[in-house]
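Structure record follows, encoded as structure tokens.
The complex is shown incomplete by one protein chain, all other protein chains being positioned as in the whole.
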Amino acid sequence: MKIMNCPMNGPRNVSEFVWGGEVREMPDPAASDHEWAEYVFIENNTKGVVREWWMHAPTSYWFIAERNTETDEIVRTYPATELYNSRREFK
Amino acid sequence: MSSHRLPQPHGILIDRSKSITLRFEGRDYPAFQGDTITSALLASGQRVISRSFKYHRPRGTLSMMAQEANSLVQFPGEPSVRADTAAVPAGIDVRAQNYLGSLGRDWLSVIEWLSPFLPVGFYYKAFYKPKGVWKYWERLIRALAGLGRIDEHAHHGYADKAYLFADVAVIGGGAAGMQAALDAAAAGAEVILIDDQPRLGGALNYARFDVEGRRGARLAEELRGRIGAAGNIQVLTDATCTGWFADNWLPVTQGQRLYKLRAKSVVIAAGALEQPTVFRNNDLPGIMYGSAAQRLIRLYGVKPGHRAVVATANDAGYAVALDLIEAGVTVAGVVDLRAEPSASPFASAVAARGIAVHQRHAVCEGIPGPGKRSLFGVEIDAITGRGVTAGRPHRIECDLLCTSVGYTPAGHLVCHSGGQLVYDSDLSMLVIDRLPGSTAIAAGAVNAAFELDAALAEGTYAGWRAAQLAGLGVGAEPPRPAARAGAAGQNHPWPIFPHPKGRDFIDFDEDLQVKDILNALADGYDDLDLVKRYSTVVMGPSQGRHSALNNMRLATVGAGRELQGATVTTQRPPFQPELLEVLGGRGFQPTRLTAMHHRHLELGAQMMPAGVWLRPAYYGAESRRAENIAAEVRAVRENVGLIDVSTLGKLEIRGPDAAEFLNRMYTFAYAKQPVGRSRYVLMTDGTGAIADDGVACRMNEQHFYVTATTSGVDAVYRAMMRWNAEWRLNVDIANVTAAFQAVNLAGPKSREVLAKLVSDIDLGSEAFPYMGVREGHAAGVPARLMRVGFVGELGYEIHVPASQGEHLWDALMREGAAHGIRAFGVEAQRVLRLEKGHIIIGQDTDGLTFPQEAEMGWAIAASKPFYVGKRAIDVQAARPLTRRLVGFALPAGTTLPEECHLTVRGEEIVGRVTSIAMSASLGKAVGLAYVAPDQAEPGTRFDIKLGNGTIIQGEVVPVPFYDPENKRQEM
Partner (left out) sequence: MNTPLTPQSLPRRSFLYRKLAALGARFAAGNEAAIAASFGGTDEAAAAHNLGLADLSPLRRVGFKGPGAADWLVAQGLTVPEVNRCAAQADGARLFRLGANDLMITTDLGATATLPDKLSAAWAALENPPQSPRGFPMPRQEGFCWFVLTGRHAAAAMAKVCGVDLRPHRFPVGAIAQTSVARLSAVAARDDINGTLAFQLFADSASAEYWWDCILDAMQEFGGRPVGTEALRAL
């Protein structure tokens, strides 16, 4: 079993974590139907290093992991605030 | 003592002061504590242990290490026990496997006479034509083949698991492993040393390292002493590391326990496995590895035979000959496959004892005794080429043939984690090509260090290096020993002597002969992996431990490819077979109970699972299920009922952005929801599909208390946390599901009952109207009260701190007694809510239902700039609907459909029934179903196809079915 390093709880068995999908920017809700459908339904399935949402289940703590999908190596984990540090508004 | 037992110091693993009995095939055999089943049988001269898989040939042990399926036996509750290594069990009759009649006379051995008609790939060729015949053949074949029998009623014993942590894990407790453990420990590492034998020592315990035969035992004793004194070495004996997974995650089975070991670095010192010689009848009982004979002599004090021939291609064979002589076995000759005589002191010592050595000779045939149950002698012949002999054999009579022609590394764990073994033609040996990851190191025979001093030096280096890899400060790097010291001359390049009449077994598990492999190649399966799958070679219980090396030689050369650099087929975990019982372990299945759980049991509730919770389905005897549910429904409609709804999800959403957050998570509008009122919440996912529902109670401007479905709340909470990690609204989200227990007190008399227990809230219908929320006390307990209408009667949901839930329940049941209160369960609630036409998420919706299809368009605030799912719902809403959820009724006397029966239009499926119940209140059956959009008008009749194919007609009726103006719940 792999070890994943939770930015809050430290290295833990990966069974303590839940995968939350690729990190992708939500388009403006005014975007075209096509663009929105891409966002909702299509995973990029990148070969190489991807940014993913992961959650440490015992603490419900969401963070970002950079993982190499080819080697399954976890390159880096860090708090979501590194990517999302200001309030998102919808007009 | 039986005639086959040797005196001490032979038999270091047996305790002669403790006599026990082995019962095998209905006969008793004397044994000692420490004996294995095989050693006990051989001590009494019983050599046949089982029958072979395909031809039912008598088989005895080859390796004394269960490296082949020859010695698998049957326990009453457990098939395929490895007799070579299994302790003599107390009080059970051990049976052999794979025979009809008796082990000695197996009627199924006639199959061997049919073998010319059973070529490799036979199943594929013979039984699949004409189409469909396989299912008839399969039963017969399964009855004839196969290993042990599974007892479906076998007792499930207690097994458990534990985690272990180490800086350095050392796998293998032979010379190299023990030395590595000592040196890693000396560097300050916490070490766990794992060995599958009862006593540390590996080959030191049984092999001969000097002519006098003293060094192994002396060294083992010394190393064991130092390990015991080290303090930071934990030793696991009789323990098998069965796999090597990512980040050094090592499963280790020991008896009924599975350890899950996490190490910072790993030393693999698993040793090497001796390999067989291939010739006609090489499977007869009495033919075994030299190391198997040594194990019998030294470990168990068992004399393996009376008159032996040793066939060897290395110096170890001469050591075996010396051991046999020491054990009183007559050595009738040594057959040395090599061209030149050995110069080793072992060979000189054998020669000095006057034993004939047949240089450049091979055994070309084993001569069976009666019934092929024993060895009568061997035919030997001069070698004239690779796998070819002169054709002028001569016979030596013997009852034991010991073979020593080479080894293969026990590198299975290396392969599990992505490492690789490749063939080195200079050594005629598989060697570790690369190790997995960057925190592993190999030492000893597994790493092709066959010379004892080199193995020790590798252990020292590996221990130092493993401590360094584990992040410990270590001293100066010890000298790195020369690689593969002593490996040259261990393996014969081609110990395969095919015989025109066959029975020259490559794979004992699967009864595969040389010609089977060659035929597979001839049939076009010329890749090693294809040969494996076509012929089943290396696919038996031993997973190639005794067959992979010879098979790769034969198949690679047969296919015209170079052996140098060739790889073997992938070895996968587990290294040894594992018991499902042990893998399952104790089993942890969390069960959540409400505070009122035991009160439900006292009332005779039939409990049902709801997610990980248990909830009362109904109260009373199962035999009166329908009556009990009907009585519960009637109590709610006529008087008052009480249901435990503690399992509902409960969330606190608090902070300046609380309303904005709900606006984004749910479809409705919450910004202007008044304090003291509740509002329906409907959650959709990004695709617009309905995900969950509940109510939001506004406790103050910045505080919403939100309920969610029992099984949905964890996902709802995760989704909320996930979205707010992105949105960064100023709000706190807390899952308080277990902190509050809740009941729904419902029925026309509910207000009267509640009034007796609540003094600080005005319960009047104007002061506390439908959808109102109040805080106060109930039965003296701090409580949140909300007026709800799920079951369609005047009703109150009462939420209290979990520790006081039982007290509240007791008070309500006590005060309600005079009003005919009755506890009701999930089944009655389903009927009650269906009469009101309320949907249950997950029952009346599926993973694709979007709100308009389920007539939930009223719960969508279209003017909001955003909510999760809004964009998708807008797209869907602009298109014509493809189905609609409607209420329907069935005339009295109709056979009721079941939930999930289809609604059809001719041959076309248009939807399904999602809910159905006989409503006593309405005097008819009502339900919910998906129908085509043009069938949704009240009065429309539509077809429902029952499970037996019958079509019945439902009629669309408006919902709610019961009290359509909702007067009763708003009293």
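Order of writing sets the chain letters: A and B. Residues in each chain are counted from 1.
Heads up, the rule we're going with is that a residue touches a chain if its C-beta (ideal position, glycine included) is under 8 Å from a C-beta of that chain, and two chains touch if they have at least 3 such contacts.
From a predicted model like this one, the values you see are computed outputs, not experimental measurements.
Touching the missing chain, out of B:92, B:739 or B:900, is residue B:739. Within the set B:701, B:760 or B:937, the residue that contacts the chain not displayed is B:701. Between the chain not shown and the residues B:164, B:351 or B:875, the one that touches is B:164.
Mapped onto subunit B, contacts with the missing chain fall at residues 160-165, 260, 262, 586, 588-595, 598, 613, 646, 652, 654-656, 700-703, 730-732, 734, 736-740, 779-781, 801-804, 806-807. As for the chain not pictured, it touches subunit A at residues 8-10, 12-13, 15-16, 56-59, 61.
By definition in this document, only the chains that are shown with their structure count from here on.
Distance from the subunit A centre to the subunit B centre is 29 Å, each centre being the mean of its Cα atoms. For subunit B in complex with subunit A, the residues that touch the partner chain are 245-247, 249, 260, 262, 664, 686-687, 717-718, 721-722, 725-730, 735, 865-866, 870-872, 875.
Those residues of subunit A lying in contact with subunit B across their complex are 1-3, 18, 20, 26, 29, 33, 36-37, 39-41, 53, 55, 60-62, 72, 80, 84-88, 90-91.
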